[in-house]
Structures are given as structure tokens and as C-alpha cells.
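Quick one: the structure is below, questions incoming.
A single protein chain has been omitted from the complex, and every remaining protein chain is retained in its original position.
Moving on to chain A:
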């Protein structure tokens, strides 16, 4: 019995390591490429993984070639704004849908459900013309606005508020707390977990987004990191070391963020799946 178990365990670890090589390996290869010096052959066959003379020179060269730190700062601004607007807006609207009663609440809920079902890729041209009409084309505000309060996040928050027992708020109500006090002091602190999930996905979504900033931004000084990278790739495709360094700059903060907050990630995806 134990021998079978050991055998199965070994097989499991072998498979796990194989998948690990397949999923994380490409990132490590990219990191290795970014550290290889100008005299090293990055095209050798058989390939050599470890840089013989590890150097950070390529990172310096990226920032000489494109304003990569400015792009990263733009991405940071967009992502931070997206986190704040999504947390505040989705909490407010979610509370209104779950806990407040007024004429038209069902219509409001339906509006969010419909908005969640609209395929963004299909409306992107109309979003672009809307931005033009508002004069916000080619601005970072224009990048943030369409996703600044995601319908999905509103519905996530609504579900979280629905799961809170009524009695606590009831007690506060009897004590004379008004709706804002009940919202801020009782309801929001009770749904911190879901709020964290919304925050993480808002940050990640904004930091990673490609199609929408590609359409809205035309002025290279306003590029976000993803658009800047595409530009770097298009312009300097001949030096893979540079592109590799650029991608490492773009992906490292996210992997760090993810490593710190991974349990929230899994809770978020799991919850989303269970609740549809």
C-alpha cells in the first residue's frame, strides 16, 4: 500500500515539475535573456540558459531607448485610479442594489447585469468616438474612464452585501445611525475580503490592459507600459535583450503583488466561478 502511494507521489511531483517548467520556464528564459551581455550569443544551439557575464546593462539601455520609467509611472497612475474608483464606486452601487429600497432598483440591477454581458471588444470603436466627443482622447483619464466602475465588480459587491445579516444594521439604525454611517461603519468593514478582490483585479486589469490604451493613446509620451512595450518590440525587434528587459520591468511588479496577495486571488476567481 505505502509503496503504491510513494510511487504515485513521485509521479505527481514529476508531473508538477514538468508543468512548472512549462508555465514558469518562459519567464525565467526571458529574465536570463535580459541579463545576457552584448558579447554573448543569445541564439546558440544548444541554448545556454545562464548568462555567462550577468549584467544589468540592458535595463539601462531600455530606459535610454524608450522612457520606460515614465511609461511605468503612467501605468501606475492608471492602475491606482482604477483601484480607487472601482472600490468606491462598486461598494456604493453594490450597497444600493443590495440594501436600499427605491423605485427602479430592479432596473438599476438589470443595467449592471446587461453591462456585464456586453462584449467590450465589440463596442471599442463606439467607446473611442465617445471619448473623442468628450475631448478625452489621448489622455490617461480616457484610458481609465470606461472601466473605472466595472459592472462585474458592482455585482460582486452586491452579493457580498446581500450575505450580511440584517440584524447588525438594524441595531445601528435603532441607535440613530443614518444610511451613510451604516454603510461606512458597518457594511463596508464587513466586506473587506471582497473589496480586496475587487482592488486586486482592478489593479491587474488596468496594468495589463492592451487593446483599449492602444486605441485611445496616440501620443508616445502618454503611453502606458503595455503600449510602450509593443512600441519597443516594433522598433527594436533586432535586440531581444532589450525587449526582454522591458518585459521583465512590466511583469515583475505584478508577480510580486501576486505573490503577496495570492490567497485573495484564488478566493476571487473561485467565488466568481461559483456565483457565475
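Note that in this section contacts are C-beta pairs under 8 Å (C-beta built on N, C-alpha and C of every residue); 3 or more make two chains touch, one makes a residue touch a chain; residues count from 1.
Rule of thumb we're sticking to: contacts and distances are computed from a predicted model.
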{"item": "Which of \"CRISPR-associated endoribonuclease Cas2\", \"phosphoenolpyruvate--glycerone phosphotransferase\", \"Sugar ABC transporter permease\" or \"Na(+)-translocating NADH-quinone reductase subunit B\" matches, in UniProt, the chain that is not displayed", "value": "\"Sugar ABC transporter permease\""}
{"item": "Residue, one of A:76, A:172, A:196 or A:254, that touches the chain absent here", "value": "A:254"}
{"item": "Residues of chain A (touch criterion as defined above) contacting the omitted chain", "value": "9, 12-13, 15-16, 19-20, 22-24, 26-27, 29-30, 33, 43-47, 88-90, 92-93, 95-102, 105-106, 108-109, 111-112, 114-115, 118-130, 132, 145-149, 151, 154, 162, 166, 170, 173, 178-180, 183, 204, 207-208, 210-211, 214-215, 225-226, 229-230, 233, 240, 243-244, 246-247, 250-251, 254-255, 258-259, 262, 265-266, 269-270, 273-274, 276"}
